[in-house]
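All protein chains of the complex are present and in place, except for one that has been dropped.
Letters A and B mark the chains in the order given here, with residues in each chain numbered from 1 onward.
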Amino acid sequence: MTRPLQLHPDRLFPADSLSRDIARKLYESVKDLPIISPHGHTDPSWFADNLPFGNPAELLIKPDHYVFRMLYSQGVPLESLGIPSRDGTPVEADPRAIWQRFADNYYLFRGTPSRMWLDTVFHDVFELDVALDGHTAELYYERIDSCLKKPEFLPRALFERFNIEVIATTESPLDDLRHHQKILDSGWNGRVITAYRPDPVLDPDYEGFADNLRQLAEITGEDTSNYAGYLAALRNRREFFKQMGATSTDHGHPTATTANLERAEAKALFARVREGNATAEDAELFRGQMLTEMARMSIDDGLVMQIHPGSVRNHNPLVFERYGRDKGADIPSRTDYVHALRPLLEAVGNEPGLTIILFTLDETSYSRELAPLAGHYPALKLGPSWWFHDSPEGMRRFREQVTETAGFYNTVGFNDDTRAFLSIPARHDVARRMDCGFLAQLVTDHRLTEDEAFELAHDLSYTLAKRAYKL
Amino acid sequence: MTRPLQLHPDRLFPADSLSRDIARKLYESVKDLPIISPHGHTDPSWFADNLPFGNPAELLIKPDHYVFRMLYSQGVPLESLGIPSRDGTPVEADPRAIWQRFADNYYLFRGTPSRMWLDTVFHDVFELDVALDGHTAELYYERIDSCLKKPEFLPRALFERFNIEVIATTESPLDDLRHHQKILDSGWNGRVITAYRPDPVLDPDYEGFADNLRQLAEITGEDTSNYAGYLAALRNRREFFKQMGATSTDHGHPTATTANLERAEAKALFARVREGNATAEDAELFRGQMLTEMARMSIDDGLVMQIHPGSVRNHNPLVFERYGRDKGADIPSRTDYVHALRPLLEAVGNEPGLTIILFTLDETSYSRELAPLAGHYPALKLGPSWWFHDSPEGMRRFREQVTETAGFYNTVGFNDDTRAFLSIPARHDVARRMDCGFLAQLVTDHRLTEDEAFELAHDLSYTLAKRAYKL
Partner (left out) sequence: MTRPLQLHPDRLFPADSLSRDIARKLYESVKDLPIISPHGHTDPSWFADNLPFGNPAELLIKPDHYVFRMLYSQGVPLESLGIPSRDGTPVEADPRAIWQRFADNYYLFRGTPSRMWLDTVFHDVFELDVALDGHTAELYYERIDSCLKKPEFLPRALFERFNIEVIATTESPLDDLRHHQKILDSGWNGRVITAYRPDPVLDPDYEGFADNLRQLAEITGEDTSNYAGYLAALRNRREFFKQMGATSTDHGHPTATTANLERAEAKALFARVREGNATAEDAELFRGQMLTEMARMSIDDGLVMQIHPGSVRNHNPLVFERYGRDKGADIPSRTDYVHALRPLLEAVGNEPGLTIILFTLDETSYSRELAPLAGHYPALKLGPSWWFHDSPEGMRRFREQVTETAGFYNTVGFNDDTRAFLSIPARHDVARRMDCGFLAQLVTDHRLTEDEAFELAHDLSYTLAKRAYKL
């Protein structure tokens, strides 16, 4: 007995009828606004080459760490899902078998955002109208697979169908941005820009750091063996990224530590780091120092700075050794901002022309640290609820804990932050629905007038992201 | 003027009519399911000897630290409640005087779960229909006291009336489990099993630790003066507990610290600990090492492992000196999991056959650490909201903060964790109502279909506990 797959028009709206009615009207006014996607991890080659996506497993399971982390937690081996191993462990090669395994276990996602995003993709993109389970797995596979072969499911066609006004990918300074160049050269008018993510050349603990510095020198012609040359090389690549359309940088450090060292100290620290003599404290201090340097460069070149701290990467060594990075084993940890950011803020926090967007995986910092900081420093804004918190309850907690101290205008709209391209409309839709619901409740509480709520719904869905990221 | 005591059939359900209607239907489908009580502190002698419970004060006030901690916080001396002193301080001996004092102050419990549990006991077990206060204290005393003398209020009769399918008590490895043996021998078919709680022989800071090791040697015939013999003795008692019906172990350390030392290091550490030369760091490290050893033994013998960390025991030295342990003066503290559990998880976290159930008193870890960990590691599951959070708002926060990242199937249903036997049905009822309410809201939000909610209501009320604890 198959069950219907339906997306109710009122989903995620508040339950009481007063608020639900208002939420419905607010949502109606923003649901068709173009998507601004200022931070994410889609692959620019999709849009450069515009080739068909692979099969359903290739498209929807193997790249989605939200999906296979949950299956793994319930005893489904990663090899049975076809996750490529680094050590030669044989993995499932049959995409139909992978899809069936996924479908058999789809009930595990009840109550999770993955379930909502996937159902929306199934329903809206592939026009499926029965629910996914072991019995409908084959039907699903056939439908999705046949769709992917059609021209209207090519990356650029989907980009247009999704009403994406602009999307940012994320690249290392060592990237030559050839895909972005190809898109620019192609005459297609989809706007796909890059963002500057220098972790591989800023973080002494990054795999291949020394090599990366050498490459950076080659690419830029700067002498990265001294601090001044190193900074010049970083500046050089920022300039190149900016010319290629970038409006922002991004920094994914383990903590929010910042530093503002005297020049001589910074030079000595860089020397230790470059020679591979850095202690763990040195490495942390260097990352902190570089955040402040990056902020200074942002004052000069106008690139918006994003900080995504607080993830303990590769928590599971067995999974890391066998399958590598980004396999669902990154775990948040307690993150201090109020002390950690002080050196950076002392240096640049009062610059009204600078925009630093802070993210967190530690929700305890919302009301205690982030909202008070963003509600004071001109340079600070708050990114939306991130990663594990990019979900209905996570978004609700973000608004409830941030708004009263930082207001709405120290936030920057929504980021989908995803490599799951097909889910982008679903993710923005969840954010718009939750924001409309939150605003509706403020109207029902008489904390906001209805006309203000309409303005804010538009701002939160569209304007704030566009303005904060200078898009 | 006495006030009526009523238990409304809709209590704890969501307020909006859409969700309330669904909650009512879901609850109707689970309210009569048998009780699975996989973790708690009832006294096995009650079921072994099946003697009448004492008077109302003896039964409901003196053993309930939730009750007397609140009274104490408002200036009611513990001696006036008859809490036995260790230092000869005279205490109230008249149970009627104690009961009157409790009744006079019963209003202090407004808004607390104790109030709900007690009212349910009063109404459902003792069929009282007026509210407890100073005026009705005597009526209450008489009714309860006379009931306790009747055969249908004997422990086994109540066990059956409460529809308990299985209950676990908690014993030290030094316990001979005579009460459990007596139950087994009695022919009574109530299922009362033990759980293995080795803190007294694992924690160097436990009172009488050295003596405990000697006793452990005697009981098992193993030489606990060396690490191998010590481990063998622990394994030996696990085996005995398992034969007596145990399916789980339990560990109540001050933190979640774990360690995975080289054998030689572990042996040297054990030597220091055994000889009483352990520093505070040694003691902490040893507890951590033993959690990993216990997990390894669980892989072998299949006992489910529970970890209950994060309580600062005996925070109030005056109360501890005068009245001893468990007198309402245990206070939670900040608890790290993401770093603390890493050694254990590196060693055994990927074992799909192992089940480790984590609890917390630090709700900030729900969304930041516990849900991400349990949503990745095959060996990890999350226990329900614990102790101070075993309450309507605490349960709501647990589901709201855990579900989106860990789903429902990395949780294990409800634990009552209580020594207050009469309140067990009330506690499970609160959990079922709150879960049905949470599910109903997901249905109202269209995040879940109604048929899924019915399945989940059954799983959360019954199946998950039974399966996770292998009952």
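A few notes on this one:
As a working rule, a residue touches a chain if its C-beta (ideal position, glycine included) is under 8 Å from a C-beta of that chain, and two chains touch if they have at least 3 such contacts.
Because the structure is predicted, anything quoted here is derived from the model rather than measured.
Residue-wise, the contact with the chain that is not shown comes from A:373, picked out of A:373, A:420, A:434 or A:471. The residue touching the chain not shown here, chosen from B:57, B:83, B:273 or B:329, is B:329.
When the whole complex is considered, the residue among B:26, B:278, B:361 or B:431 that touches the unshown chain is B:361.
Residue in contact with the omitted chain (choice from B:2, B:73 or B:181): B:73.
Counting over the whole complex, chain B has residues 3, 7-8, 10-13, 15-17, 69-70, 72-75, 107-113, 115-116, 131, 312, 315-319, 328-329, 331-334, 361-364, 388-389, 391-394 touching the chain that is not drawn. Although one chain is not displayed, its contacts with chain A can still be listed: residues 14-16, 18-19, 336, 338-339, 342, 345-346, 349-350, 352, 364, 367-369, 371-378, 380, 400-401, 403-410, 441-442, 444-449, 451-452, 456.
We adopt the following convention: only the chains that are shown with their structure count from here on.
On superposing C-alpha atoms, the copy chain A sits rotated by 120° relative to chain B, to the nearest 5.
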